[in-house]
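Note that one protein chain is taken out, while the other chains of the complex remain in position.
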């Protein structure tokens, strides 16, 4: 198959701290061979221009027969950053349990309130995490460690790691955090320090490149459908009732799209990837008017980052370095009200923002299983001396991904995919979002 | 006990359309004697100045041996008004089932979108309600009839009732709606029409006078605790995290108080009945500062009508005739932010408004049983020719209450009761809400 | 008050350890006057032959201005007995919090695994209960202390109490346990010991005399309706599908009846109070045959103690001293199968026994509020030197009830009440359970 030989994919090699020469303390299990790579066909969306998606080789996650660290002597630290997401506690728990029960690791430390927890001036104490202290945390949402937004100096963090003699840093966080992890990894490398930096991608928006589905996403969608069901009930409860639900999704509309597929009551889903218009022949407002005349109610799901092209941008950024978004839900509400009033149409808008209710629930079973594997595989990778990487599930396989690769761009909905076609089919919003087709017969999720 | 003889209670007599001379079609059951009255000791809060709460006599709800209407010839109509509340569909279902299966009533009609549905210019069609068409509606929240806010002319409504030859009007609604029902009842009486007007009190705020607990309240509290749990999780997830949950309660803080008792994570509950201060020795802000210093997080539950004394009033009213409330949650957020910034305290506020999520869920089992009884008793009362009344449960007994009595004032939390004491005990907010005691050893709910 | 003097009600006086001469440490609150009694009209079912239900006077629960114990010096113990029930942990938590935060009690001890925990030979260690150790237990079902069935010698228990210098014993349990508590109380009295014995009635069957609704019952009904919904779905899923759900209820069918009212899909509810027949003109089997011919599916809810008149009794008793019940569900299944096979009717039976799933869930909000009050009032009563009593809610008021009164008989469904009539109306099972009416217009629940 000569054509495949020419195919250029992204660089999927994983950095290591050095040769793994210590025998693994795991006795019961088979091990992943050191040089094993498995081919996975990914979505074109995950790739850069000019890369091919065929048979990209990834390093499988899993325990290695020979490891780098003397696990009984090494200390690990866990830090959780950014907004809440279902399953963080499950990942923490799995790391602690794996480190303690299987690798008999010297200690697992919990850094409080995100990267701040490394910086002495904030005065946060470091927690000792034990099987006992984490045994029930999966029954609660949030993060037992606390979180914060925003970066800290990589130098300060590596100072702190060296000061506390920490050999492994587990970083649970999203795009910004993984970029910070990459800088920490580079600072470690610059100093020649023996510290493994392992990320676990956390993003309720599901927008991490190459990560098929991030943990907590499934739970978030489940919870989001509750809000949509309520919006539908409210819409039905009034003459020309309009239920609007704002869901997470700064740059990618995955939750909005998936929740729309899960609960078929949505009439319009507005996502950042779709530059919809309010007015004109493809405008939301005239389409909504038609819908109300025909059915007397409507449900709109809008991702928080949708419609930014209709809003003036402040140009400000928040603590995480994210651009402060224009307020699409206020715009929608006022534009709809104005438009329908002008036409003398009695109507009622009920607006629901379930954001924090979705973010803070405990993970469902599916995410719990997922988080359990992520935590275990993160420990396996760290013990083997891997670094500068994240563990993730890519099309059903647990693999190692370089931090560089997952942070080089955000994952977005493919507007030409079968998946998006199914979303449009479910809402019937062809009037405002005509299907654009290039032919990608992949389900993004 | 001679003092009791002098005690003057409220007028609890129920109006009737005329003597009940038709034998009930119900064959299987015992009947409530026509002149039966039962004594119930109510809370002083339910009464007016000068009235005594001892042994007030109420007419029990239930089937009568002799009824007023020839049930197989009479048509009934159901109308639902105001905001959504869990259980409306259950009440509709129970009325339809009782009317059809037990009284073999000629027809039960559904008026669409509240009192508007009576007014031809709105063009709403009347629905025929059958056991088949209502059989599954209890699995869905909201009202299958739709609702609207605001009154219509009583004359127009009685015109519509007479035009459609409707003998019984079931009105499901809150304070404003029951006042409207009272005017309809008066217009009916003025015309000497043979139309029974029976209310079923619906208020998610639980603020109907004498009604111990309105349907849907229990479900609302259950759902509200979910939001509080999320606020707590969010508060724990950040340094000096502050979770604020706004709950329903325009003039009465029942949901806020009961949800606080149900989930012990609330540190401050702010209700309309309590004129708390932001600043000063009893101020919320200094108390919150102390709380954060001690525990690093806090949860605040605020009823939507709380703190109006701190806000400028617009003086405007909404479609239901309710005063447009000042925005206490914005005030809280900005005041807290300002106060803590001034003191250099890093903090994060997460604000949750679960209002429509709470209002639109299906009723829980407890409310379903309750709604089932309310619907049945409403039909029994109507068939017996009772009018100008509501059915309700008062301290565990189903009774008839005159419309006049339930609308003469709003029920409020008794700030001197054991109940409120328990709320304060749960939050520990004595610094801002010192207990005022006059000694009412009653549980309001 | 001459008329009341003639009325003979049950003895509702509460025993005390002695005069209350110590000032309460509670400073913020009003107190219940020492001699206050409130009249409550109870159901005839709660009374013995010859007693009248009018205006029975009960001692209200609540804090007293003068208390018996020096609360900072007294130690309390909590023991939980019998089967699980939602809310036990909430009661434990409320007792510990009230004892600690408001009375500053010296210690609250947790006895492990029921009354066994007092007996040295079992080797169970006593736990120290602190606000910290109980802070999250309400999020979990069951009892953090463990439980066991069966009595222990009262002498041994009082020995243990004296040995550990325990001044207050909180006993959370059902009929058998409260009888044991009464014996402990009598042994304490015989010895002249200064130990208060306070019960909190726990029975998922809701069969404690005079206790309007026991804690956990509401949650149990909610959970039971889930099983009924599943049985209905299974019944609909097969030709002549029959879903049978066995619910708790050894001697009283409260859960079965209430769940039937909450979910209207039940066609037959079989309770211990109703001596239904399988065969003959009022027989379940011919009625079921008709039902299947008409509707092709049926749902049967059966309380575990129903139909004992159709079964041979073993005469054995279990560890709790309860008679081992005959297996009604096996009888039903085999009789239905035989009967329908004989008639050549294809059918499918799906049998669901959700017992332990119902018993072990956490309490819902309603029960949480209730359990919170029960725990607080139990502590108030104990501190005031009350003994030989339980705290309970009777028709909306929290009162003290003598142990003697609540254990003198079991509460049962009144087959002549409006409540049972509503149950029959919901199922339509008049063919097998003709309504017997004597005229009790009370809602039992």
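Labels for the chains are A, B and C, by order of writing; each one numbers its residues from 1.
Please note the rule applied: a residue touches a chain if its C-beta (ideal position, glycine included) is under 8 Å from a C-beta of that chain, and two chains touch if they have at least 3 such contacts.
What you are looking at is a predicted structure, and each value in this text was computed from that prediction instead of being measured.
Asker: Based on the whole complex, identify which of A:47, A:263, A:384 or A:432 touches the chain you can't see.
Answerer: Of the candidates A:47, A:263, A:384 or A:432, A:263 is in touch with the missing chain.
Asker: Pick out which of A:177, A:209 or A:225 touches the chain that's been left out of the picture.
Answerer: Going through A:177, A:209 or A:225 one by one, A:225 is the residue touching the chain not shown.
Asker: For the chain left out of this view, which of A:38, A:107 or A:345 touches it?
Answerer: Of these options, the touching residue for the absent chain is A:38.
Asker: At which residues does subunit C meet the chain that is not included here?
Answerer: 84, 112-113, 116, 122, 124, 140-144, 146-148, 226-227, 229-231, 233-234, 236-239, 241, 243, 350-354, 356-357, 359-361
Asker: In the full complex, which residues of subunit A touch the absent chain?
Answerer: The missing chain touches subunit A at positions 1, 28-33, 36, 38-41, 55, 60, 62, 93, 97-98, 101-102, 138, 212, 218, 221-222, 225, 258-259, 261-264, 364-366, 368-369, 372-373, 376, 393, 395-398, 416, 418, 421-422, 424-426, 428, 430, 434-435, 437-443, 445.
Following the convention adopted for this analysis, only the chains that are shown with their structure count from here on.
Asker: Name the chain with the Cα centroid closest to the overall protein Cα centroid.
Answerer: B
Asker: Using mean C-alpha positions as chain centres, tell me how far subunit A is from subunit B in Å, no decimals.
Answerer: Distance between chain centres, rounded to whole Å: 42 Å.
Asker: If you average the CA atoms of subunit A and of subunit C, how far apart do the two points sit, in angstrom?
Answerer: Chain centroid spacing, subunit A to subunit C, equals 47 Å.
Asker: Taking the mean of the CA coordinates per chain, how far is subunit B from subunit C in Å?
Answerer: Going by mean C-alpha positions, subunit B sits 29 Å from subunit C.
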